[in-house]
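Only one protein chain is missing from this complex, and each of the others stays in its spot.
This part shows subunit A:
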């Protein structure tokens, strides 16, 4: 899961989401099968070659020449995406020990483990650009790189776990599906993996809310309260409105980003309305209504001043999230050291055996 708010902005709309992921995967294979027209000759301007590859909708691979700014943009975006997956384990991790049944607990454990996995896929993709994971982790721990602001909101009730799955993961999927077509090969391939796994997350969240909203009046109220609190922060995940967003045009030209923040936000709202009806819950927006002319829903924008405050560190849980992450990293140091010492010992022993033999 991750949002779009921390970087200038990212990509894209969803749809028949899993179908779109599969279509992106097919497109990736087809592009690979097509031979690139007008390949640059050896010694030709590498920038022209790079532009050619992008124009032909082919993938840039780690050892290809690329503009420094393209590399920097990707490192920042992929790293912040990875950090979001890692920090994103916390709000839900908060409910693992209090899940209402063994089944729910097993599912939530699997989901949180997936988030860790997504973080690792993404760190691995970032490393292909010539940075080390340790460096990126340091940048996160020092607060010099950000993660999605959505994870700075607290999970107060069990229904929040449902709301995160449905809305936060739902918004993340809308953001991420177009990234499956990103021009950088390792990132696109990681996103295909992530999106396929993410759809389980969204469905399990929806199911939690559906169960609650069809339960006792108290459970129903709990589900509605979760929707009331998570709706606008989820809309804010798509980042600032297009007018305020920098870097966008360049990212679009490089085919890193494919849709604007506002396009994605609209797409998300249009998807959610019908789903909320089936849940029997009310989206907390009195101005939400179908616009026949636009063939889309009119809706109230999230509070972007609040978004900026949360990004700057003044959200309800920023300090808690970072403290927890730093503590977990420090507490794990002895494990990393022990594993490294053990590996060194094994190597030394096998050397001795070879010498003796």
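Quick notes on this one:
Heads up, the rule we're going with is that contacts are C-beta pairs under 8 Å (C-beta built on N, C-alpha and C of every residue); 3 or more make two chains touch, one makes a residue touch a chain; residues count from 1.
Just so we're on the same page, contacts and distances are computed from a predicted model.
Entry comment: the absent subunit's protein name, as recorded by UniProt, is "1,2-phenylacetyl-CoA epoxidase subunit B", drawn from "Pyruvate dehydrogenase E1 component beta subunit", "Acyl carrier protein", "1,2-phenylacetyl-CoA epoxidase subunit B" or "Spermidine/putrescine transport system permease protein". When the missing chain is restored to the complex, the residue among A:220, A:309 or A:326 that touches it is A:326.
Between the chain not shown and the residues A:197, A:262 or A:285, the one that touches is A:197. The omitted chain makes contact with just one of the residues A:117, A:154 or A:284: A:117. Seen from subunit A, the chain kept out of the figure touches residues 39, 41-42, 61, 63-65, 110, 113-114, 117, 120-121, 124-125, 127-128, 132-134, 141, 189-190, 197, 326, 329-330, 333, 336-337, 339-340, 342-343, 346-347.
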